[in-house]
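Only a single protein chain was left out; the remaining protein chains are all shown in position.
Read from first to last, the chains carry the letters A, B and C; within each, the first residue is number 1.
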Amino acid sequence: MAEAVATRTSPLDGLIAGSVGVAIAQAAPAHRISLRVGADGIPALNKALGLDLPTEPKKSVTAKSGRMALWLGPDEWLVIDEKGDPMADVAGVDAFFSVVDVSHRNTAIKVAGRGARATLEAGCPQDVTDDAFPIGACSRTVMGKIEIVLMRTDANAYRIECWRSFAEYAFEFLSDAAHDCMA
Amino acid sequence: MSGTNRIAGKGRLVPARTVSFTFDGRRLTGVEGDTLASALIANGIHLTGRSFKYHRPRGILSAGPEEPNALIDISRSSNTHTPNVRATVQEVFEGMTAQSQNRWPSLSFDVGAVNNLFSPIFAAGFYYKTFMWPKAAWKHFYEPNIRAAAGLGVSPKEPDPDRYANRFIHCDVLVVGGGIAGLIAARAAAETGASVVVCDEQPELGGALHHEIDTRIDGQEGFVWAQEIGSELAGMDNVRVLTRTTAFAYQAQNMVDLVERVSEHFANPDKLVPRERLWQVRARRVIVATGAIERHMVFAQNDRPGIMLASAARTYLNHYGVAVGSNVAVYTANDSAYRAAFDLKQAGIAVPVIVDARSDVDAGLLAEAEALGIQVLTDHAVVDTKGGLRLKSVRIERVGGGKSRTVEADALIMSAGWTPTLHLYSQSRAKVVWDEESARFLPGKAVQEMVTIGACNGTDALDALLEEAANAGMEAARLAGFAGASGYRAPDAESLTSRRGALMGAAPGAGPETTVKAFVDYQNDVTAKDIRLAVREGMHSIEHVKRFTTNGMATDQGKTSNIHGLAIAADMLDKPIPQVGLTTFRLPYTPVTFGAIVNHGRDRLFDPTRKTAIHKSHEALGAVFEDVGQWKRPWYYPKAGETMHAAVDRECRTVRETAGLFDASTLGKIEVVGPDAAKFLDLIYTNGWQKLAPGRCKYGIMLREDGFIYDDGVVGRIAEDRFHVTTTTGGAPRVLHHMEDYLQTEFPDLRVWLTSTTDQWSVIAVQGPKAREIIAPFVEGIDISNEAIPHMSVREGTVCGAPARLFRMSFTGELGFEVNVPADYGRAVWDALWARAQDLGACTYGTETMHVLRAEKGYIIVGQDTDGTVTADDAGLSWAVAKSKPDFVGIRGMKRPDLVASGRKQLVGLLTADPKQVLEEGAQIVADPNQPVPMKMIGHVTSSYWSENCGRSIAMAVVADGRALMGKTLYVPMPHEVIKVEVTDTVFFDKEGDRING
Amino acid sequence: MRKYSIFAVAREAMRGHRGWDKQWRSPEPKKSYDVIIVGAGGHGLGTAYYLAKEHGITNVAVIEKGWLGGGNTGRNTTIIRSNYLYDESAALYDHAVKLWDGLSQDLNYNVMYSPRGVMMLAHNVHDVQVFKRHIHANRLNGVDNEWLTPGEAKDYCPPLNISKTARYPVMGAALQRRGGTARHDAVAWGYARAASDLGVDIIQNCEVTGVRRGVNGAVEGVETSRGFIGARKVGVVAAGNTTTIMDMAGVRMPLESYPLQALVSEPVKPIFPCVVMSNTVHAYISQSDKGELVIGAGTDQYTSYSQTGGLHILSHTLDAICEMFPIFTRMRMLRSWGGIVDVTPDRSPILSKTPVPGLFVNCGWGTGGFKATPGSAHVFAHTIARDEPHAINAPFSLDRFRSGRLIDEAAAAAVAH
């Protein structure tokens, strides 16, 4: 029997920030998989995951369970689940595909409030206006000097996923931008 | 009272709202809304600066961004002073400190003005012709003095306390310019529901309406209408109105960059409010309504304080309620100056004369002048002026000579016509075309999704302008996808102002036959004479003229001088203006602070700092960190009072005697998954992967197609179709990019996918005789006996209850494991392992010790022992290059003649004759130390350390044909000694390599 | 040629400078020349000058599609240094530095060569290793380059931020005191004036539209927008446009052309005494005699002939400048510009004969050509005159890309490990 049982720590533990107009906080720990599969393998995976992987660019789906699947590329999805472990669900699937556990690779930050979009626009060059980036839209893009995965979860709410070692930068960038989000 | 020249009842400011500020130490009072320029003029001050070269006294020329003279140092505290601020743009605020520049000891008495006496010497380009003898004097005497005299303001000397912000936005229609045309276009576009951004560089919208009080729109004064439509626009959800915002760059695909002066006009801005904000706007359509800039008249002594543009005088009067003088003469070649004269006269200012260089002047204007009792001299020219620090009088002559008269005046306002503001248009890469009839450059064919309207488009007639603007707005919206045509109707408007008439180049009496000082570029002291000299010396391209004379290269970038310079050169060359060419405009339209461009990217946000999941534990252990790429890695862990050297010696010893913990998390990791995974790795690496059994690992080398080493690392086979690839720390991103490139474009049929897992895993290397003992209690589901997990194996199980990939491998030559656990568990696992390791007498070690230990074993570090010019064979790694494989990246490149030629530098070991002596990394190696410089260098030291375990120094080096020189003596010439070294193999410790199987 | 001196200037001052003659003649092109140089930048004009001065070949034309000195010569940050790693590079660039020192007197034209020192900053252990390697190699090659501690670097350049808490603290610097700057326009004009005086025809606004080759394949001359001009030898010195010209001669080149941007600040009183470069933080900066901070940016990532680049490239550079010199955030960008730089696979230049008899090429200087101007011109003139490379430029041949004998300074600097 192991002497100690490890506990999870996040690079953003204890951090919160924001301003009048926007709140910035880290999201709950989650299971994540990077899913790579050709069209032929999708049905089997949909079944295993209990959702339909979006096949259109920038689209995401959220199952009743809260499990989210984000289209990142023509054969690439990021599946996020704060409860169940999708890794286990797809384990037995009989198809050619790649599933890699990236639960700890990413750290997620929630940005919410009237100034949320403006806060993002301080560093994200992509068009995130309502028509181009409606609720549910998601995309890999850049913010400041790092790569992020951006998902719009509500009218004034976004989820930002970045690699763990960039989380501190992402958080500080958003905190800095937050001061100017009502202009 | 806010200044003696403030006229009760004139202007739009509220006299009661006074602000006090200082100029060169003098406490003055202005009014809220004043620019520094208007406040100074109100206080009777025109003298605001000294020119760049001759240090001539200069006054305020303009009322806008084109200002060449009134450049002031502004500050609200010692660490916020900013040089070269245009007084005509900067608004005054309570407590502002304004200082004039480029003068000593004072503005009114400037020793530098002695240059003016030598001005005959200091003609354009004179410094190319002299200061050459004696040779050394340029560096030690001439240049230092020239440099000291040059430069305008003084650079800030303290870090900037202010913030800057950035915003990327997207809109359907961007309107640049908030004058009549821009406002109407914006309003028309907004009506359709299209998202509209309209920006203007001034604090209020209105553009020329600031001074054109005779323009009435929908029955009210134009300026009032502009404010109303402005607030109307601001009230619409789909419109963003940005004032104090200058569009300074027009980039590819309709990206326009704006800079907003957010808080520079406040007395005590909130520290969290940015000083400036950069707006990077991507617009579907752009409407450029940037107006036109008035030109000055180029005549003798046209630079005395009190001489200014007519429209500026009109602005100061009608907007700021300030008279530019008490006795104001007028010199023009354009109708618009008459309006300025009339407004002044009606405001009770004496206007002794209007001098018009033209012979045919609109009869209506002449009649109006007569009615107001203003004398007009047509076909006349101002040929000289008097007055030291302020204009006293002007001398007037009939064009072509004749008897002259002198007229007293404390101000002279002038207009040589209007130059369409085509900077942004030109930046969009479109060409300007010369319009002979109106004698000006106008927009040609747009090359991006943009239109030009209004004055910058040469549209003079008001009714035509109204229609053009309204149509442009609706059309832009339609093209942006808003079909529902705007129901907007342009307002009715009328105006008396005419801008007919233009004079380019020297005014009568300042022609080639004269030697008078007629300034073209005020700030750089370029006269018409200088431009003629440039042409005379063979500078026939306008670019040559510009560079030779520096015309148009001052901080105003030639907004008032370029056209004059061009005309004078054309006249000399006897060529039409367009044939001499117009210099194309580049960003920025007006100077932009570095801060605004850098915005958020300062200090901690300059570049991401990547830390491993275990970073806090390293800090707690007192680690000193090293920057490796963006990563912070523990370099060594000094105990109290320990030097780096002592710490590293201790760490090295402890690892080999007992064990050590090392954070290897920064190594790049890529998960390669799919039925063709092994086939893919066969193509990417030099060695073969098909036969590697699941559960086993192998060291792999990767080449570029040209045959040089690109990266290396250990690869573990987790399952038939799953590999765990590791790369160097710095190599991770480019290696993945390189792999994706080949996978997607060269081998797209392979069924394999790549996923970066660098940040997924924390990697804890446990190395040394007691490694197994340290990890044993924490490992579950893996038999860690030597038999069950031999060297170069990988198993999956749990460590501290966390799912783990346990690698049996070693970069130290000792028994070793690398514990991979999901990163969020990394710190907890490290702490647990460390607690036990400590009890067992082990240590933590950093990158320096890692380097020493691997060097003792002759393991290379790609990027240190190799650079981009080293082949696998050079590095002694031929054993890792498969002989039988038909293809892999680099298979052909590595066989090129020079890569297989003899004499290549090969990796070897070096031992100094004196074991205590440690070579310097990068030191060069020669065979004959007595040869003269330049010496023939046959190699260099790539790695060199004191090896505590070997009890001597060790080094690795690349040496020409090194492997054939084993045992030979070579030399390392240092500045003060020559070091003798012996060539050896690269393994210095445990040559048999038994320890690894511990 | 009227000699330039303070006395001449004083004399002219008396009569309103009306006595100066043209700095260079603007003749109509002759039917044919012994040598035609394509491209009137510093390297091309210099080549013509040395052909005439050192090799007695004066029947030379320099053909320029625009205005002389209007290409990269007039669009760079004028940095001069020779502390390169490889023997071949060090020899070439130091040959240039030796000529820079004394060029004003040689040309009787003040090119304002200002050896105020070029300081290259090391920000991590890897930089230190690389720079030490340079310093040792330079010393044994007789090229000055010395190591400075952070404190010494700060003394040499007071605005420098050497705080240990900086994102990439300064760990030291390599200083070449003979390095510095020169006045770029003056270099082109000085060579043009001196070459013209020796009989060289400088023909501006004349675009080469074709390269004519005889039956034996040898060069016979060039077709231009002003008609055919014959020549026994043609030297192509066209920087970013080299590929286009060489294509006309049927020679495909290992070149790609990228936009390179630079900018200057508004002028201020002397604040920055030397040239500072940082490869890790990526920026370089100096202050001109006029008082402007002269700042070099990187190239855009895509090939282009537009002489225009994106603001994000300038922004990236200014980030670095403000990181190293935080006092400059309130300074303003006054002017920016772009050049077209031709880059070879090993980022070293090509000064070489070509497979076409009589055709020579000088290109591939990438972002660093200005510093080499006199040296490059000098050895290229030798190559054309003698029909064989000078010992210094022999290694910079076109065929090195077949043999693999590259001169890859950047690769030698390797990558962070």
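Definition applied: a residue touches a chain if its C-beta (ideal position, glycine included) is under 8 Å from a C-beta of that chain, and two chains touch if they have at least 3 such contacts.
Please note the rule applied: contacts and distances are computed from a predicted model.
A chain of the complex is left out here; the name its UniProt entry carries, from "4Fe-4S dicluster domain-containing protein", "Heterodisulfide reductase subunit B", "FAD-dependent oxidoreductase" or "Sarcosine oxidase subunit delta family protein", is "Sarcosine oxidase subunit delta family protein". Shown chains touched by the missing chain in the whole complex: A, B, C.
The missing chain, though absent from the display, is touched by one residue of B:Glu746, B:Asp783 or B:Asp985; that residue is B:Glu746.
If you put the hidden chain back, the residue from A:Leu12, A:Val37, A:Leu51 or A:Leu72 that touches it is A:Leu72.
The chain not shown here is touched by just one of C:Thr308, C:Ser336 or C:Thr354, and that residue is C:Thr308.
Checked against the full complex, the candidates B:Ala123, B:Met255 or B:Cys652 give a single residue touching the omitted chain, namely B:Met255.
One chain of the complex is left out; on subunit B, the residues touching it are 168, 251-255, 280, 282, 429, 447, 705-706, 737, 740-741, 744-746, 748, 886-887, 891-893, 895-897. Residues 57-58, 72-74, 76, 125-126, 132, 139-142, 147 are the ones on subunit A that touch the missing chain. For subunit C, the residues touching the chain absent from view are 241, 243-244, 252-257, 301-306, 308, 310-312, 345, 401-403.
Criterion: only the chains that are shown with their structure count from here on.
Between the Cα centres of subunit A and subunit C there is a gap of 48 Å. Between the Cα centres of subunit B and subunit C there is a gap of 22 Å. Across the assembly, subunit C contributes no residue that touches 2 or more other chains.
The set of subunit B residues that touch two or more partner chains comprises 280, 601, 604, 607, 609.
Contact residues of subunit B toward subunit C in the complex are 52, 80-84, 120-121, 123, 126-133, 135, 138-139, 143-144, 146-148, 150-160, 162, 164, 249, 251-252, 257, 280, 429, 515, 529, 533, 536-541, 543-544, 547-548, 550, 553, 555, 557, 586-588, 591-595, 597-598, 601-604, 606-607, 609, 626-629, 706-708, 728-731, 734, 861-864, 866-869, 893, 896-899, 920-924, 926, 933-935, 937, 940, 973-975. Per the touch definition, subunit B reaches subunit A in the complex via residues 163, 165-170, 195, 262, 272-274, 277, 280, 282, 599-601, 604-605, 607-613, 631, 671, 673-675, 751-753, 755-761, 777-780, 798-802, 821-825, 827-829, 832, 836.
Put simply, subunit A touches subunit B in their complex at residues 1-11, 19, 29, 34, 36, 75, 96-106, 118, 121-127, 129, 132, 144-146, 163-166, 168-169, 172-173, 176-177, 179-180, 183.
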